[in-house]
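Left out: one protein chain. Kept in place: all the others.
Up next is subunit A:
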Amino acid sequence: MSQEGLLRPGIIQLRVLDMDEAITHYRDRIGLDLVSTEADGRVYLKAFDEFHRHSVVLREADSAGIDFFAFKADGQDAVDGFRKRVEDYGVAVDDVDAGEMPGTGKRIGFNIPSGHRIELYADMDLSDTAPETHNPYIYKEEPRGMRAQRLDHCLLYGPNLPEVEKFFTEVLDFHIPERVDLPDGTLAIWLTVSNKAHDIAFVNHPEPGKLHHVAFYLEDWNDIGHAADVMTRYDISRDIGPTRHGITRGQTIYFFDPSGNRNEVFCGGYTAYKDHPTRIWDGNHVGRGIFYYERQMNDAFLSVVT
């Protein structure tokens, strides 16, 4: 295995205003499986093609948004190593005990300069409904709703983008396949720790800790069309799409969950290797970078966040 250290996004914990509405949205519309509801009220879900117990955690609260985004490492040694590097960099690290989430080992967490909490962990149980590994079918049961295959990435909004870039590349070993540089500074960076076009992205924004969207991976453009059909059937609030991003080249729809958290269904996207040069967009062309067919940003892209 040549990919070492951090492997991929593993968990997102979202705040929702009404749990029943959120479950209907994430289970029946996006098509995640409901894994469990725990005594503290948190609800755990996973996509049908994910191997581990859960990837999406919902917490009912009186404001929408993101609690944290967690990356899975290839072992506890790697987590311990990152802990030292994060602390040596001058960022405080806290511990979350094993079992704080069911089926999940101990985690470490820290706040990054954009005001978001990032967590790292190594261990999570395999799911009872994990994809087959012995002469496998492509699925055990036909996928529901938009047929989401996995939690894919998130885009976060907050300040101090240069510090965020330095931290993710120097301390957490991410690389940057794509960026938007304006005359007065960097507007946005797309980062990956794997060879997906992005595992996490950031846009410069004055208010810390905001969520722009969480994305779920679909198989192809045909399933993006199917997702759009589901959105109209169930009157889901749509932001933009189906369309394509010039940045990452992914095909996409942006829409909103019942609490106003933006979701994305995403497919395609190029393969990003660490030795590839960064693609750079300037202010005159960034509209085509964000929405390739419209060739301009919509009003909501830079301002509507939770």
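Methods note: a residue touches a chain if its C-beta (ideal position, glycine included) is under 8 Å from a C-beta of that chain, and two chains touch if they have at least 3 such contacts; residues count from 1.
One rule holds for everything that comes next: contacts and distances are computed from a predicted model.
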item: Identity of the absent chain, which is to be given by its UniProt protein name, from "2Fe-2S iron-sulfur cluster binding domain-containing protein", "Altronate hydrolase", "Acyl-CoA dehydrogenase family protein" or "ABC transporter domain-containing protein"; value: "2Fe-2S iron-sulfur cluster binding domain-containing protein"
item: Selected from A:18, A:38 or A:170 as touching the chain missing from the view; value: A:18
item: Residue in contact with the excluded chain [from A:4, A:207 or A:229]; value: A:207
item: Which residue of A:145, A:242 or A:260 touches the chain not shown here; value: A:260
item: Subunit A residues that touch the omitted chain in the full complex; value: 15, 17-18, 59, 61-65, 206-209, 235, 237, 239, 256-262, 299-300, 303-306
